[in-house]
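Every protein chain except one is present and positioned as in the full complex.
Labels for the chains are A and B, by order of writing; each one numbers its residues from 1.
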Amino acid sequence: MHVKMIASDLKNYLTDSAPFEARVHSIFKDVINLIDHQGELITLISENKMMAPMTLQAPFNRSVVKKMVSDDIVMVTDSKISFKRLNWQLEFISADIWQADFETSALKFDSRIFIECADIIREALLINGDNGGLLPLIKVLEKQLQVEPSHMNLPKNNTYTEFIEEVFITLVNHLKNKEYEMLSNILPRFVGFGPGLTPSSDDFLMGMMITLYLESTINKQDQTRIREMTEQIYNSCISKTTTVSEAMLKNASKGRIASAHRNLIETIYSDCGDHVREKAIAVINNGASSGTDFLFGIYCAQRILLSRAFNR
Amino acid sequence: MSRINELFKQDLKVVNMGLESFYNDLKAQKVETIHMNWRPRAGGNPKMLALLKRLNTKK
Partner (left out) sequence: MVLYDIRKNAYYDSVTLMLISKEIKQIEGVTEVLVGMGTELNKELSSNLGLGGEAIDGLSPNDFFIAAEVSDEQVMAEVVETVARLLTQKKASGDSVYRPVTLSAAKGMIPELNLAVVSIAGQYAEDEVDRLLEENIHVMLFSDNVSVEAEKKLKQKAVDRGLLMMGPDCGTAIINGIALAFANVVKRGPIGVIGASGTGTQEVTSLIDRLGSGVSQVIGTGGRDLKSDIGGLMMLQSFDALIADPETKVIVLISKPPAPEVAEKILKKVSETSKPVVVDFIGGDLEMIRKAGAIACISLEDTAYKAVAAANGKSADDFAGFEMSDSEVSKIVSQAISPLKPSQKFLRGLYTGGTLADEAMKLLGNQFGGIYSNIPLSPEYELENLNVTGKHTCLDLGEDQFTVGRPHPMIDPSTRTERMLKDIDESTAIVLMDVVIGYGSHENPAGEVADSVRKLKAKVGAPVVYVASITGTSGDPQGFESSKEQLEAEGVIVMPSNAQAVRLVGKMMHALAQKEA
């Protein structure tokens, strides 16, 4: 079988490290995760899913998924992946390349547009978002950052947000004040928390990281510090959260995220416009509360950037 | 013909419950096999098991 598309970071990784043996880590309807000898997660997705870092997309079907079991041995070379037991091979020599890194040259940061955009995202969160994760913290976030209250009802606290509220406030204040070196104290009390295979706090951190990362890239400000900060977030989560979550945080710390999420971020850092709402809802529709928590992370970063902009 | 003689003519397709090493040995022999994440029903609580059985027979 031929692979349709391969992420550029995966392609580079395989060129450097293959051949090696990996094993099947987890299996879902449209997603198969492999884990390799170095603990890197490599993801296979069907055509029903959108591209993401360290991912390849192939037209596999349910019958393959059903026969697969975890720990199945997989041989990985720089041109193909072979599932020995299933006699199934994926060749990717001729696959299209999906660029895992953002093309930022056409993006911009305009605080006026940014406010407008943050308001739309807020609305999408409150109307379409899932309140099962960290979203109820929007109330304390806005209070901390002195966002003007709106007429919309805010979600009530849940078990998770009650538990994490204080830590969250501290986290937001550190970010707002650019006290990045203080994060290492607070992150162990934050990562890997909440429901889901990727715990809510991790989804939140991903959205927050990528938004700040891009802003610094686009404005060419604080780039080194931001990169150190995202790397630090990733380091704090090692072995404190699930393998899948850890891999996603690693990618996000390098400015790499899934294409559905990227579509939204690109819109935020361009003309905003009507598409933001529909792209935000597309993000919310990922997983149970994962999409909402990711979007809430973006929103948090937006408000932090805006509060800094106004204080200036 | 008994099912045993039918089995002799088929490829083995094995479900393994318990020791994972048996599953690994089967995989090493290229047998189609699946390892169950077996755990005692009702956490192994005998009272619970009895209760579950009763619930099941009610249905």
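Methods note: contacts are C-beta pairs under 8 Å (C-beta built on N, C-alpha and C of every residue); 3 or more make two chains touch, one makes a residue touch a chain.
Everything quoted here is computed from the prediction, not taken from an experiment.
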item: Option from A:27, A:75, A:147 or A:186 whose C-beta touches the chain left out; value: A:27
item: Which of A:104, A:128, A:243 or A:307 contacts the chain that the document leaves out; value: A:243
item: Residues of subunit B (touch criterion as defined above) contacting the omitted chain; value: 1-5, 7-8, 10-19, 21-23, 25-26, 28-29, 31-44, 47-49, 51-52, 55
item: Contact footprint on subunit A, counting only the chain that is left out; value: 25-29, 62, 65-70, 132, 159-160, 163-164, 188-199, 201, 239-244, 287-290
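In this text, only the chains that are shown with their structure count from here on.
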item: Mean-CA-position distance for subunit B and subunit A (Å); value: 39
item: Residue ranges of subunit A in contact with subunit B within the complex; value: 67, 69, 71, 73, 85
item: Sites on subunit B touched by subunit A in the complex; value: 27, 30, 32-35
